[in-house]
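The structure is given below, and queries will be raised subsequently.
One protein chain is absent from this view; the other protein chains keep their places.
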Amino acid sequence: MSILDRELPGVVMTPDNIRTRRLPPAVNVGVALAALVVSAAVVLGTGVGNWVLVVVVAVVLYLVGMNVTASRIEGRRAARNRMWQALIYSACVLAVLPLASVVWTLLSEGVGRLDGDFFGTSMNNIGARDPNGGAYHAIVGTLEQVGIATLMAVPLGVLGAIYLVEYGRGRFALTVRFFVDVMTGIPSIVAGLFVLAFWVLIVSPWFNDGQPRFSGFAASLALTVLMLPTIVRSTEEMLRLVPGPLREGAYALGVPQWKTILRIVLPTALPGIVTGIMLSVARAAGETAPVLLVAGGAAAINFDPFAGNQSSLALFVYQQAGDASKYAPARAWTAALTLVTIVLVLTIAAKLLARRNSLSR
Amino acid sequence: MKLQRSGYLAGIALTATLALAACGSDNNTPAGGSGASAAAGNCVSGSLTAQGSTAQKNAMDEWIKTYQAQCSGAKVDYQPTGSGAGIQAFIAGTADFAGSDSALKEEDQPKADAKCAGGKAVNLPMVVGPIAVVFNVDGVDALQLDASTIAKIFAGKITKWNDPAIAGQNSGAKLPDAAIETVHRSDESGTTDNFTKYLSKTAEADWTFSNAKAWKAPGGTGAKGSDGVSAKVKGTKGTIGYVEMSFADNNGLKKAKIKNGAGEYTELTGESAGKTIAGAEIKGTGNDLKMSIDYATKEAGAYPIVLVTYEITCDKGSAKAKEIQAFLKYTSSTGGQAALADLGYAALPDAVRSKVETAVAAIS
Partner (left out) sequence: MGDYPSRSANANAGGSGVTARHARPAGTGVSPSSYEEPPFGGGGGALPRKSRFSMESGFRGLSVAAGAMVLVIIVAIAVFLISKAAPALSDDTVNFLTATEWFPNETPPRFGVAALAFGTLLTSVIALLVAVPIALAIALFLSHYAPKRLATPLSFVIDLLAAVPSVVFGLWGRDLLQEPVRDFSVWLNKYFSWIPLFGGDGPFGQSILLGGVVLAIMVLPIVTSLSREVFQQTPGMNEEAALALGATKWEMIRTAVLPYGKPGVIAAVMLGLGRALGETIALAMTLGITFNISFNLIETGGNSIAANIANSFGEANETGRGALIASGLLLFAITLVVNMAARAIIYRRREFRDSTA
């Protein structure tokens, strides 16, 4: 990629159809302006569309115009190069637009209910005409469900990764690794259905006199299924990055393998493992479908994750979004802002931690 | 060093969680408390869960708010999951009583009776909810429709707002040449059941889909719950839908005037709906008070599309009989029914209400 970027004055580039003249920037700007003017005249003049169509047609005209002018001055191949470059640049602009829109909407609509009332009260006793009401019960639910899911998924995932790296050999390990990767693609609703079919409908009646019961714990089970593959994969990658000589030094000193793993390998890989855990926690916090299916969605505060319906922040956003009261959209957006803030803080912290991780630099 | 930092972060997280756990409360004081009060001494502590009709959601929310404010040990949770789901939950045992816009069907009666040790499951009418035909059309503030036109619109036979059938009944209105988007309930709903029952009884020629909780006619858009339908109609131009009156009022939706059996276009109010209910007959026996509504009522000034929401519970043998009785005693009292007037419901006519009170007193 370096040769073309270095402009050596006076050096003639390869012959064929790359000619020696470069397109002056003025021509570039000129073609762009001409495209804009022509497009505006045509589109607005005939009334075929609005300013969006003007921009689209202007871009198309610009590309065509550039191709023609550049192939006259620089040669066909160079012109094609320029055109593809312009296409790629415009695609990037296109992709940033929705993200910017989402962030802008979250901030502008979400600040409406950023008050202590929102974070301190629940939706208990709130009717359609009541403007107050908050998401405290949902925040508590999210924290508890994600917390329990983390407590279950982390040991299981880390041990599984230890197996894959340290003890696994042969086809069984290959199968396990393959299916861990496949598991990352399980839709969250399928995980919810599984916990519904298994835990809520079959197991929970044993503890509840024969009646199936929704609970926050069931949601935690579903979230564990979703978090597990990410934790296994990232832990496995980190464990592999631990230098072999570090392990072998320990073996040489007579440390048993299990102790080497626990005392030497894991602590070395810990920042990376924590990164992976934080990323999967961020994902779990944002899941709506499993909570919708198995946690019941309560309006009142429920501190007990094993009994009674619980809500979660993502489910709260979904429910308020479907509520027709005129105070509901404000609640939905503020809750969405809270949720996105939590998720983004976790993700950014995880990535910053990864950047500082000496193992993977 | 790295462990130290992780421990530090964990400590912060734990402290934040504990701080969060300390604050926050459930007791939302009712904004602008309602005037009705539960009779002193009528409180039974305990918790109830109920599920069912979304049409009575606003009524339930209001009642629960007042009841819980006055009975500090009582807790009632009502999930508006739809009439069909409510009955299923009652049969499955996950709900103590169900709210349903249609009475228990024959095939469900034995399953529901099985939940009542030594008794039967009874239908107690509690909420009268008129069904409004709501619309959102640019530049049109009032609309008059008769049953046959409504049936044709929802069956997909009339597709444009400026169709002669509509224009003929609304001579002053500027109807646009736009497509009609009908909105129906995508979930199983007693509101759908009652609305389609009205259409099949009053416009048999145009409505061939009979009546059911699930929407059978092709076309249109489905929205979930009365909330979904209201939100959809409110947010989209050119839509027409059917929702319970309290949802229409809460969201400021425009309601159409409907032609009743006497040939006049009546506006939907608490009294006009009450007139239709007053003419309904009670079909149930003993303490089961299921009613049959005359949709083709010839009563002057009566609004014909109404529904009654029943609370389905055991007359004997429910585990939570005392709590249910205390709550329903409040809702069927004159005070409880009066509270509904502001919310877009009609109060039960006194004759019916006193029968409900008697039935509630008999719950054991």
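Brief remarks on what is shown
Labels for the chains are A and B, by order of writing; each one numbers its residues from 1.
Quick note on the criterion: a residue touches a chain if its C-beta (ideal position, glycine included) is under 8 Å from a C-beta of that chain, and two chains touch if they have at least 3 such contacts.
Computed from a predicted structure; not experimentally measured.
Of the candidate positions A:G112, A:G147 or A:G168, contact with the unshown chain belongs to A:G168. One of A:A35, A:M66, A:V180 or A:A295 touches the chain omitted from the figure, and that residue is A:V180. Residues of chain B that touch the chain left out of view are 81-82, 84-85, 88, 92, 107, 159, 179-181, 186-188, 212-214, 218-224, 236, 238-239.
Just so we're on the same page, only the chains that are shown with their structure count from here on.
Inter-chain centre distance (chain A to chain B, centres taken as mean C-alpha positions): 39 Å. In the complex of the two chains, the chain B residues touching chain A come out as 2-3, 6, 17, 20-21, 23-28, 30-31, 57-58, 61-62, 64-65, 68-69, 75, 77, 79, 92-94, 224-231, 234, 246-247, 250-252, 343. Residues 119-122, 124-133, 136-137, 139-140, 143, 147, 210-213, 267, 270-271, 274, 296-301, 303, 309, 322-326 of chain A are the ones that touch chain B when the two sit in their complex.
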